[in-house]
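Dropping the structure in here first, questions after.
Shown here: the complex without one of its protein chains, the others still in place.
Take a look at chain A:
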Amino acid sequence: MLRLDGVRLVHNAGTPTEVVALDHVDLEIPAGQFVTVVGSNGAGKSSLVGVVAGTHRPSRGRVLLDGRDVTRLPDHARAAAVARVFDDPLAGTAPGLSLADNLALAGARGRRRRLLPAVTRGRQAGMRADLAMLGLGLEHRLADPVALLSAGQRQSVTMLMAGLRRPRLLLLDEHLAALDPRTRDRVLDLTLRTHERLGCASLMITHSMRHAIEVGDRLLVMARGRVVYDVAGPEKAALTPAGLVDIIAGLGDAPSDRQLLAG
């Protein structure tokens, strides 16, 4: 589904502050696979997200979605295939707009927007049904500005929005990091259900060793702009958080305090 061919990303090329963010990344993720990614700060996780989402254009190499070369497409032009959930739970929704407006905006992702009313009675019924499945009582608050919702509620709504319009890839950029433990479990559960329902590929960046091991089919470790460790199946299941931290530490990268604390 997603394929990266020799992707290299250099920031500030040719200047004294030049940084090689991604150094020849080859990666193929088939449809239906759930991949978790860990790595220390500066390992290239965010750059990987940027290259896949289209916010960063690779200096070299190609990005393919369903066999189509999208290397030069900006993020908004890839939105039909790639649904994103950000690390900041407030970033995925528009605070001043109502819940209904936010859902309607996502409901037209990747298709031509028309000169027809965005929020119709029929669509509101669909939105209420979708929101009811979150179990947060949000189905009664369609007209409320999203700014009135809590961070956890907003991340749940962003997750719901990502699942609309059947994306081919869910791109989850540390989307659980800023949530409290209970909300985190709820949003993770919603993430897995969305992945199952869509049968899409999912790429989840995480700082939690436990999530990286327990969630998904395959685990990648990144360091210095490369994918240095790639495990799946029983080998992945046999990993322990401490062992994973050792792997990262053994690469010469110091795991961040946050990763150690999150265990």
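Please note the rule applied: contacts are C-beta pairs under 8 Å (C-beta built on N, C-alpha and C of every residue); 3 or more make two chains touch, one makes a residue touch a chain; residues count from 1.
We adopt the following convention: contacts and distances are computed from a predicted model.
UniProt records the chain missing from this view under the protein name "ABC transporter permease", selected from "FtsW/RodA/SpoVE family cell cycle protein", "Cytochrome bd-I ubiquinol oxidase subunit 1 apoprotein", "ABC transporter permease" or "Nitrile hydratase subunit beta".
From the set A:Asp5, A:Asp75 or A:Asp217, the residue in touch with the chain omitted from the display is A:Asp75, counting the whole complex.
Set against the missing chain, the residues A:His56, A:Arg109 or A:His195 yield one that touches it, A:Arg109.
Screening A:Val19, A:Ala94, A:Ala132 or A:Ala237 against the full complex identifies A:Ala94 as the residue touching the chain left out. Think of the hidden chain as still there; on chain A it touches residues 53, 74-77, 79-80, 83-84, 86, 91-98, 100-102, 104-106, 108-111, 113-121, 124, 140-145, 147-148, 161.
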